[in-house]
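Entry: chain A
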Amino acid sequence: MRQEQNTVKKNLRKELDLIFVQNPVLVTGLALAPAVVGSFTMKNGVGLCLVFGMVTIPVLVLASFLGMLPEKVPQYVRTMACALLAALMLIPARMLAAQIAPNLFDSLGMYFSAVALNTVWLVRAPLCQEKKTLWSLWEGVCLTVGFSLCVMAVSTVRELLAYGTLWGKATALPLKFPAVAYVFAGFIVVGTAAAVLRWCVDRCHDILTLIRRQQKKWRA
Partner candidate 1 sequence: MAGFFTRGIILEQRKEPALRRKLRTFFNANYAGMLFESDFPCDGAALAGEQIIEIARLARIVDERDGVLLHEKLEKARQMGIQVVVGDAIDDEPYVSSQMNPMLFLPTEAAEGLRLAAKAVGNPKIYFAVYKNLNDMDLKTKIPKDINGVEIRRIHGRYPAEIRTMDTFDKDGFAMLVGVCSLIHLYRAVYEHRLQSTCFVTVAGDCVVNPMNLEVSIGMTPTQLFERCGLAEDPGYVVIGGSMTGTVCEDPDSYPVGTMSRAVLALRDEEKKRRYQCIGCGRCVEVCPESLTPFYINRYIELGKLEELAFYDMHRCIGCGTCSYVCPAKVDIADNIKTARAEIERRRPVAKEAD
Partner candidate 2 sequence: MGTLVNIFTLLLTALVLENAVFSRALDITSLLVLPFGKRGLRLFGMILTGTTTIASLIAGLLNPLLGRWENVQYLRPVVYIVILTLLYGCVCFLLNWRKRDWFSGHHSMITMAFFNCAAYGAMALTVYSGFSWLESAVSGLGIGLSFLLALFVLEQGRRCMSICNIPKAFRGLPSELVYVGLISLSLYGLVGHQLAA
């Protein structure tokens, strides 16, 4: 029983890495296009995270079910099924987005549905086929949290700099850089966000090794 619990804790720990150490957007760099272009206001950021969540989690769950299909079914049929599910999930995502902010779809344009085809589930779906459905659900949730953290961070920074507003409400920022909303600044902000994340992860890594070395010393 204890050994089985350890594996569960280890798996949980491995999935949690997906959020910070292996962040899908900033570290492995998947699904970059919407994160770079789409996220210039917080509303857009929320919209992107919503669609990403609505698409990736069901697809990964479906992938784990597809794993049970007989071996004869070729792999490309499974990816086609996942893609169709992703397309169908767009419709409820669109309705939900209309509730949050009326003109969300127009401001995002084609990037709203481009998120449906992101490379995260394309890469993760074959891996999830061997997993049990609960684990792939958990992985989907971790991926979505990782993606949304990054996109929300980038979009808040860009909105603050570009329009000086937070979720549409003006803030007391004296300086406005209208160009931060453009595409080139999106690249640079995401690049610096990736660098800052790596810097923080390195520093936490150093601190953790220090603590572990301290503990070893106390125990010895």
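Quick note on the criterion: a contact is a pair of C-beta atoms (placed from the backbone, for glycine too) under 8 Å apart; a residue touches a chain by one contact, two chains touch by 3 or more; residues count from 1.
The set was built so that all candidates are chains of the complex that A comes from, given by their letters.
What you see is a predicted model; the values in this text were computed from it and never measured.
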| item | value |
| --- | --- |
| Complex member touching chain A, one of 1 or 2 | 2 |
| List of chain A residues in touch with candidate 2 within their complex | 26-34, 36-38, 74-77, 79-80, 83-84, 86-88, 90-91, 94-95, 105, 108-114, 116-119, 122, 181-188, 190-192, 194-196, 198-199, 202 |
